[in-house]
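Every protein chain but one is kept in place in this view of the complex.
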Amino acid sequence: MRNFPLPRPASAEAGLGDAHRRAWRRPLTLLAGLFVLLGTLITMPTVQAQDAVAIELLEALDVSSYPAKGEAITAIAESEDERARDWLSALLEGRLQRTDEGRFVIVLDNSGRDWPVADALSGEALGTMSRRDLDRIGINNALRNQLRSVIAVVDLYASDVGLRRASAERLLGEVDADLAEPLAGLIEQEEDARVRQRLTQALAIHRLEQGDILAIEHLDGSLHPRVRVALARATADSDNTELADAAQTALNNIEQTLRLNRAAETLYFGLSMGSVLMLAAIGLAITFGVMGVINMAHGELIMLGAYSTWMMQQLFPGQPGLALLLSIPVGFLVAALAGIAIERSVIQFLKGRPLETLLATFGVSLILQQLVRTAISPLNRTVVTPEWMSGSLVINDALSLTLNRMYVLGFSLLVFAGLLLIMRRTRLGLEVRAVTQNRAMARSMGIRATRVDILTFALGSGVAGLAGVALSQLTNVGPNLGQNYIIDSFMVVVFGGVGNLWGTLVAGLSLGVINQVLEPWAGAVLAKIIVLVFIILFIQKRPRGLFPQKGRAAEG
Amino acid sequence: MQWLGRPFTERSTLIFLGVLFSALVLVTVLHVAVPQGHPLYVSAYTVNLLGKYLAYALLAVAVDLVWGYLGILSLGHGAFFALGGYAMGMYLMRQIGDRGVYGHPVLPDFMVFLNWDSLPWYWQGFDMAWFAFLMVLLAPGLLALVFGFLAFRSRVTGVYLSIITQALTFALMLAFFRNEMGFGGNTGLTDFRDMLGFDLRSSDTRLGLFIATGVALALGYVLCRAIVTSKLGRVCVATRDAEARTRFLGYRVERFQLFVFVVSAMLAGLAGALYVPQVGIINPSEFAPLFSIEIVLWVALGGRATLYGAVIGALLVNYAKTVFTGVMPDAWLFALGGLFVLVTVFLPKGVAGVLAYRIRRRRRDGDLSGGKEAMA
């Protein structure tokens, strides 16, 4: 069956995709290795007979000449041995080793000092061995490239779709004349559309290199960097202008799509950053709307939320996911209690003096910051991102959305929806809106404004805590965390207006996006300055923000 | 010029000027005439420190002018102070000439370091003292003019304005941190040699700067006093307390606000310019929002809308800061934060308010019509 020519010791151009390929290959091959290992264990008796052949195959690897090793690799690949893939991937990763007694073993985990190993032939676990007792079978870069191609081809025959996909992925730009023919046959047989598409592209790149203009048709629209490299190379082909032109057209198409994708990525980053801004600002907007005071310690409440995430992770070591989920209520409560404390101890004595309140709460913010510096550390703390939040959602070759930002975005919108519900559907919300519009009138209607103040403040502060929890997943947690976000949050409030949640949402998201759009073009600092100037100009037109309150009540 | 003379008819101004000039003379005498080692000797270091305090006091007066009388809580006055400081710093940089580390005849060291081959256009002219001193006033004045024009025109007041001024100084801080801005980036401007031909390291120059700062404080104080005792000052107070009402009387409130804001920014710039040669460095940290809001605390502690209160507050807080950061640096932020809370909650009128209350109580028995100032 496997009588197709395998890739020979490889081309020197393989370097481009290596880095990103390696990143996802390891878990996959490990997984595959495990399956094969399992299979081997079960089929032990039949395997026994082949051991002599197998040992011979492996022995051929343990020579000093690299070309000879290359031959041996080809031999293994063509051997139809079920363990071949396992050996080859182990060899690629330097895990195929020999004991002092000459036994071939596969190192299962080479991270520590003592390595767990398994027999390469039987798959039998041999416990741990010291690295000093083991002898690695070395390879060079050329062999590494050869191995990758070989494994890719081997995997193309695997029954597991995941393996086939991964291997097809690896073949892009690696196809040579020997591989082209069997590949065409494989494409016919392939059932999975994605594998088929990739293989077609891989083959098309090869045909393009041969000067086949029809191949471009298969490459058009693909965002894979290897495709772009191949097309770019074809445009430089001065002998064949027709081909060069066609390649250029295809390349332009791709660039166009790529720009769209980049725009989508910027938008995504902007929205996720904006959602955090919104979360940070919305508590501020609520308290400002209801009580007419700016809480300068708001940033520090965000910081407290972030630190409670860190604390929870200290309490539940090894369970970052659980800790994170728990820190949502904890962060809310911690910040809300701190908020109530601030309201009761400072703000209530400064009724009707908004500027003094601003100063006093600034003092509180200094104290809180210094408290964290003294009690915990002036240094940043890292909050672990749980596994289900790391990684990214791959949309296509050029666009992948990091999951942590996705979760933060979703979480922010959820909190927003929750706040909207509280404001619209609960008694507290009604009272808050009443006090926002006309404090004196609300009081005379029997609303206890003081109670509303406390609850509003608790709510606004709690939301700041939630913002901190969300932020802890995006940045380091440190005593200056709050300060870094407070001015941006203020800008959101100024931009969005007070007393309207939607204003804060729109303002937060749009400022986030504006920042992201400007940043690559103008640099982070200039982007901030431009945003500030924009806001100053904006309030020329709309002094009360995007969604101002109108009428008598707003004039106060 | 009747309005400029009016402050000299007030008792409070005369007392203030008397105390200030006595202090200047006293420090000078104790520094020059008393031999070193004598317990009453005032060292060059102390003179320098006091000069710094006086520059801060002038800055506080500028802030009090807009906050106390106009009701505009500027959290960005540090920016004007720093701009004045940078203008002076640029002059002092140019005075170094070829005595820098790299020995370049024109370019300051940091520009040579950045491989710049010529002076940026905005550095031109700063080798001339008169131009630089003009810029000390014009640079902050212009920024205040543009910013204030936009802000007051759209009737941004109260906390909104405070926040925007804070964002202003924050943005400027970020900008000045950049090397490409051409103001020395992180390090700022430093290593000054001399000013108007006097060696900045000699103790005589330091004494001179101290006295100059004191005189500037006196002049700034009198100017502010003249403004607040004029009819314009009363329009300011009217604006502070009932902006809409003032408009309905036919005053273009935004222009009055802009005028006073620009005057205040220029005074702040002057304070910065006097501060820089005394501390020997100007860097972007002067733009930090914390510094700007600290100035407001000085005024709040001293008592606003009195001007002399601002001076008292600036001196008190900065003395405390010097002491604290020397003894237990970690505690300073706690103390500062606590001070913010305590002053606003328990001492809304500041030290000056307490003083005035005492005086008024004593006076009330004798004289019932205590409004002579207004008639004058």
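For clarity, chains are labelled A and B in written order, and residue numbers in each chain start from 1.
In this text, a residue touches a chain if its C-beta (ideal position, glycine included) is under 8 Å from a C-beta of that chain, and two chains touch if they have at least 3 such contacts.
One rule holds in what follows: contacts and distances are computed from a predicted model.
Asker: Hey, which one's the missing chain according to UniProt: "Urea ABC transporter ATP-binding protein UrtD", "Sigma-70 family RNA polymerase sigma factor", "Cardiolipin synthase N-terminal domain-containing protein" or "Succinate dehydrogenase/fumarate reductase iron-sulfur subunit"?
Answerer: "Urea ABC transporter ATP-binding protein UrtD"
Asker: Consider the whole complex, including the chain that is not shown, and state which of B:237, B:320 or B:347 touches that chain.
Answerer: Of the listed residues, the one touching the omitted chain is B:237.
Asker: In the full complex, which residues of chain B touch the absent chain?
Answerer: Those residues of chain B that touch the unshown chain are 1-3, 227, 230-232, 234-235, 237-238, 240-242, 244-253, 255-256, 259, 369-371, 374-375.
Following the convention adopted for this analysis, only the chains that are shown with their structure count from here on.
Asker: Considering only the defined contacts, which chain B positions touch chain A in the complex?
Answerer: Against chain A, the touching part of chain B is residues 67, 73, 147, 150-151, 153-156, 158-160, 162-164, 166-168, 170-171, 174-175, 177-178, 289, 293, 296-297, 300, 330, 333-334, 336-341, 343-345, 348.
Asker: Would you tell me which residues of chain A are touching chain B in their complex?
Answerer: 288, 292-294, 346, 349-350, 353-360, 362-367, 369-371, 373-374, 487, 490-491, 493-494, 525-526, 528-529, 532, 535-537, 539-541, 543
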